[in-house]
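A single structure is presented below for examination.
With one protein chain withheld, the remaining protein chains of the complex are depicted in position.
Up next, chain A:
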Amino acid sequence: MSPVFPMLTVLSMFYYICLRRRARTATRGEMMNSRRAIESNNRALPINVEIVQYAKEVLDFSSHYGSENSMSYTMWNLAGIQNVYPSSGDFTQTAVFRTYGTWWDQCPSARLPFKRTPPNFYSQDYVELAFEDPVYPTAVHILETYHPGAVVRVLACSANPYSQNPPAEVRWEVLWSEAPTKVNGPQARQFTPCIKQINFPTNLIRLEVNSSLLDYYTELDAVVLHGVKERPVLSLKTTMIDMNDIDEDEDEEKDGGGMESLNKQFSVAALKEWPTNGYFDKLPYELIQLILSHLTVPDLCRLAQTCKLLYQHCCDPLQYIHLSLQPYWARINDTSLEYLQSRCTLVQWLNLSWTGNRGAISVSGFSRFMKICGSELVRLELACGHFLNETCLEVIAETCVNLQELNLSSCDKLPPQAFNHIAKVGSLKRLILYRTKVEQTALLSILNFCSELQHLSLGSCVMIEDYDLIASMMGAKCKKLRTLDLWRCKNITENGIAELASGCQLLEELDLGWCPTLQSSTGCFTNIARKLPNLQKLFLTANRSVCDTDIEELAANCTHLRQLDILVNTDHQMWSVIWDLLHYCCLQSILSCIVSHCPLEKQAKHFIQQQAVALQKTSKGCQN
């Protein structure tokens, strides 16, 4: 080897190190310098003025705390300028998601997660915001006013939601993504993630959140988008080289979408034939299948490109018994479904939540997929599936004869008549209709025919006129019901509760949050306590009539109670009653008792924890 090579290598290394150092400086200082960078650009190109915009409109979201048609704690508060910031605290004028912490993962209605979720997908909820003018984003400021730290991803879309013509191509680009991190304290803050530069202008921003590390609901006030109209000149100074970026996302971009391109490859090219597959020939088929079962779906697709043997394995329908496409919602379309359908003939758990919107999946594409792959389906997740229409539900009802779990959470564009088809799925055990437009007749029909129902969510189903009638039907027909979500069911009274409690004695979880027509003086809560001894979770959120007697009855009868959400006033008597609750219920489980929405919330939790610890030390334990 001539002496030139080492020299060249050293030189190139030296040059590389210099480049990296410049890049790293840019990364650290970039956020603070971006304004200067823009300003310096200003001197060179005076037309590139930075525009600052607040969100014009909230287009879509997966959940919220507030009532439909309300201004309080609803996602629509995220549009416009801030109402609360820089104040901290619990204000109705903010945007609040439905859940926080891990409470909903620890209750009887909690669902098993899909396996093979990619490690960098943490999103639990999302909200999409439209701005007036498309810009190349230079900064995104998120004004959080209570328990900040939930935002885990920021994405930008190439489609303009206000344009008259349908977009030629809908592309979503991740501007920023990070694992959930604990933020100290509930104080308000302006969160400015380091976003990456993109090569298309956008006026559609999506935030994805994960609230699992939060001690209480996060509250968002506004989102501010800074950007420039003209595409900024890409220089080393403003390009970020972030190690986190060098992962699936970038690779997938090169692949042109992972699944489609590789399938195209196979339909045409002949795979290179090797005489042997080395040690893979010695492994039993099942063992290779087991190894592959740990790969995420995109990796499975990439692995399929390596050789014929692994292609065979990766296309084996046994690898697709549980399939979650939710993490890849931005890239799933009709073509993806088409390529997957030959492998999904045995699929039992299918997660298409969040997919297909803005024209990505068509009714015919979905129907075709269902007809080929629906017969073995046991669990089908279609949360926020705005592409769904009545035909889709009809197809589901026809082909998914073994369906046990159906999630239509926040499918608020589904017309009421679509729900008539659900009654045909007699094997249903779990049905989630949160924030849908299901009407009374369809629901009565479902309750009548789906006698196996164990889990039912009717949270914020505003089109139901008479919840007492619904409850009565449940009491009569749904004897196996274990969990029931009646969050914000406006007109349920003690009569409905009575029939429900008498008929559904297996109930372990009951959410009656924000049901103002339930008055303690009617004895309905005492009734619940006495008739439902298996209750583990009872939410009486914001019910101001709950009194000491109710708590005493719960303490006496519901020994398995683990989660309780009641409005505690500052009356001292309430505290001693809660003490009773702790004393009589099973110690181990009551430690996670929550007393939410209390103005003295922290004090409350502290008090309960203190007492529970004290009890544990002195008690001899109890029967579960």
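Following the convention adopted for this analysis, contacts are C-beta pairs under 8 Å (C-beta built on N, C-alpha and C of every residue); 3 or more make two chains touch, one makes a residue touch a chain; residues count from 1.
Just so we're on the same page, contacts and distances are computed from a predicted model.
Missing chain, UniProt protein name: "Protein phosphatase", from among "RNA (guanine-9-)-methyltransferase domain-containing protein 1", "AP-2 complex subunit alpha", "Protein phosphatase" or "Septin".
Within the full complex, the residue among A:Asp90, A:Glu208 or A:Asp334 touching the omitted chain is A:Asp90. Of the options A:Asn48, A:Ser67, A:Asn160 or A:Ser445, the residue whose C-beta touches the omitted chain is A:Ser67.
The chain that is not drawn here is touched, among residues A:Ser293, A:Ser362 or A:Ser545, by A:Ser545.
Taking the complete complex into account, A:Pro516 is the one of A:Gly185, A:Gly278 or A:Pro516 that touches the chain left out.
The set of chain A residues touching the chain not shown comprises 66-67, 70-73, 80, 83, 90, 92-93, 516, 520, 542, 544-545, 547, 567, 597, 599.
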